[in-house]
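Mind looking over this structure? Questions follow.
Selected chains only, in their assembly positions.
Should a chain be cited, it is by its letter among A and B, assigned in written order, with residues numbered from 1 in that chain.
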Amino acid sequence: MELGKHLIEEHNQSLLNTHKRKFDFVAEGVSDVEGVIKKLIDFQIAIPSWALGTGGTRFGRFSGGGEPRSLEEKIADVGLIHALNKSSNSISLHIPWDIPENATEIKAYASHFGLHFDAVNSNTFQDQPSQAHSYKYGSLHHVDKAVRQQAIEHNIEVIKYGAELDSKALSVWLSDGSNFPGQLNMRGAFERTLDSLQHIYEALPNDWKVWVEYKPYEPNFYSTTIGDWGQSYLLSSKLGEKAQTLVDLGHHLGSTNIEQIVSLLLMEGKLAGFHFNDSKYGDDDLTVGSINPYQLFLIFNELVEGMDARGMNHATAIGWMIDASHNVKDPIEDLLQSVEAIKIAYAQALLVDQPALVQAQQDNDVVQAQEILQQAYRTDVRPILAEARLRAGGAIQPLALFRGTAARNQLIQERGLKAVSTGL
Amino acid sequence: MELGKHLIEEHNQSLLNTHKRKFDFVAEGVSDVEGVIKKLIDFQIAIPSWALGTGGTRFGRFSGGGEPRSLEEKIADVGLIHALNKSSNSISLHIPWDIPENATEIKAYASHFGLHFDAVNSNTFQDQPSQAHSYKYGSLHHVDKAVRQQAIEHNIEVIKYGAELDSKALSVWLSDGSNFPGQLNMRGAFERTLDSLQHIYEALPNDWKVWVEYKPYEPNFYSTTIGDWGQSYLLSSKLGEKAQTLVDLGHHLGSTNIEQIVSLLLMEGKLAGFHFNDSKYGDDDLTVGSINPYQLFLIFNELVEGMDARGMNHATAIGWMIDASHNVKDPIEDLLQSVEAIKIAYAQALLVDQPALVQAQQDNDVVQAQEILQQAYRTDVRPILAEARLRAGGAIQPLALFRGTAARNQLIQERGLKAVSTGL
């Protein structure tokens, strides 16, 4: 389904006066509100193709209705999100869950919704029916060269698919690790992984990047071969300039200071980008901003400060993507909440009085530094986001409009109650 | 398949001299080795019916060959384990994964292997095709009375199945909880759970118990309605004498002092029993004793001391069961390792010089208390376990014999390479 432009216009018209009052109020307190709006309009967050269906856990999965049954339907869902919030103009494919059979047609179809293709993702953490070798004991780190070779070739094939779609990055998440002490020689595993990645690196087009993700545990529960930012950094620095480290917010041990990692990776020119989600316990893959929105703001505070210090373009210099599991929420609604939370944090970070913060830091005025951060964080920036959406042609309240149009019911009618999306 | 008795005898014969030398050595250092052996022979650990197949994670599952395809084949696998180690004389069924169609026949079949039926387990964390209402938002805590009623009836049905099998306990693990703040009124959820459990409690036969399990998170990632021992205790104390709290070793937040919980539940007469596994991060469901065997010993130290203080029979006063996920190991081999690890910890705990420990505690002699515990723990008790097995008719080295007979290959031949067991 597609959302008629007039629906958005009607929606906006009905909320305009209230919106204006709120926006004018908040704008009065912001020094360069136009600059902030411009940055918010430019800032786009990619949607992964696997996020449009209902997720689950090892204990089960409770499908929702109207899930997309094909790549085209997933693109249409992202198109719907983008029409509503004008903040998600790209989709990130996962191979082999979403193989684009005809790249030209798929690109044209996406383009119709104003979408292009973000990083492509390989999958060597599951076995496919056609596969010669199993990844039960890992892929790029495997003791058996034949398994490694198969995994390398899969990654190169993913690059090929991506190139046809004008993607510019390969995103590699390995579940390689061990469940028990002794299972693995950890040094050997690291060295084999590096060797495998070097083969993949060589197959990268010149204008591509490879993003090396890390994760401490799950699905392996003793060691993970790329387990923390230091291990990913070690790999990406040995690989070369096209390799960088990807930060998934859920991929850290409890209490990790993620914003410090972000700050240092930026310093080293090695921050590839983000997979956004939130969590209370482990890699819970909850809606970003639903558990600890202040931490998200602190991360964006480091990003804005650090990218500005290196003259980087906020919108394009690194990758921004949601990666969450929608187990009990409608995926489209969940993604609308996610994008909103990310842009709230970004807008708050843009509001931080950086010169004053620098001065407070120079004076070791800890109280004042906290005041400065919380002044930005406590500001209700939602009207600025709405204004940016309004100007870009989106809806003042995307979620309310989505619900108001009963879009999900339409999707259920089109696709059925029992459709199941490919993916996890 | 069944293991011929002569195979065990041949195996034992071949190892007897070496075994005797080791046993005699360790026996010399133990004050009442015969008492220890007696207790080890009596001590049996139940095997859950879902443990015989390969487990997985939300990211995938890599089957092994020769998995049991039916309840009968699961019973046969437990029979094989018990023939080897004489330490697992019961099986714990999970409904509806393993519904015993004909109780009399199933009991007779189990009895053929020397097995009986331990606690029965209900399942309201997954939807079954035939089900009227979904458990997507919980079961016994659900806001909708109809859903709660369905879940109550399922539990009562499970009791009925159990009664036919001469089980004496219903084990209830609820995944009920919430993924996001606001999703649930937590007080209301608790009160509805209590009300539901009261209905189930009323259906319990007089000589039954209901075991109330707790778990902090997964598959819900914000709150779990029975989230910790205190919440389970609150429920079981309100329910009455037939209700007790079940401890699954993996169901705790990081760093929890589990042994203290065990000690206090014993004090209150509210310890139902154990689900054994090990973990490094969360509910990793690894082989018990594979990550932190000293903690396992410390738990058994509390058990032995606490049960003796209350005059409880170690073997029968509470429930002992393995509950792990065999993702990368042969399930039977994994279970053999698990039972061995549990009995090692138990034997070490039996070796603790309790009077000396009491004295050291009375003197606040912390150094000496540690020496006493570690003296028991450092002792290589494996020959004592082997002796107990030998006397009970089992194998000196169960795992070696299982491998030596190529039992798994036989199972693959019988059941095929692609058999998939019911369960997770």
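Everything below uses one rule, namely that contacts are C-beta pairs under 8 Å (C-beta built on N, C-alpha and C of every residue); 3 or more make two chains touch, one makes a residue touch a chain.
If you're wondering where the values come from, they're calculated on a predicted model, not measured in any experiment.
Enquirer: If 2 of the identical protein chains are displayed, how many copies are present in the complete complex?
Expert: 4
What we mean here is this: only the chains that are shown with their structure count from here on.
Enquirer: Quick one: chain A and chain B, Cα centre-to-centre, how many Å?
Expert: Averaging C-alpha atoms per chain gives centres 40 Å apart.
Enquirer: Give the list of chain A residues in touch with chain B in this complex.
Expert: Touch residues, chain A against chain B: 55-60, 62, 125-127, 134-137, 175, 179-181, 183, 216-219, 221-222, 254, 279-282, 284-287, 290-291, 325, 327-329, 424.
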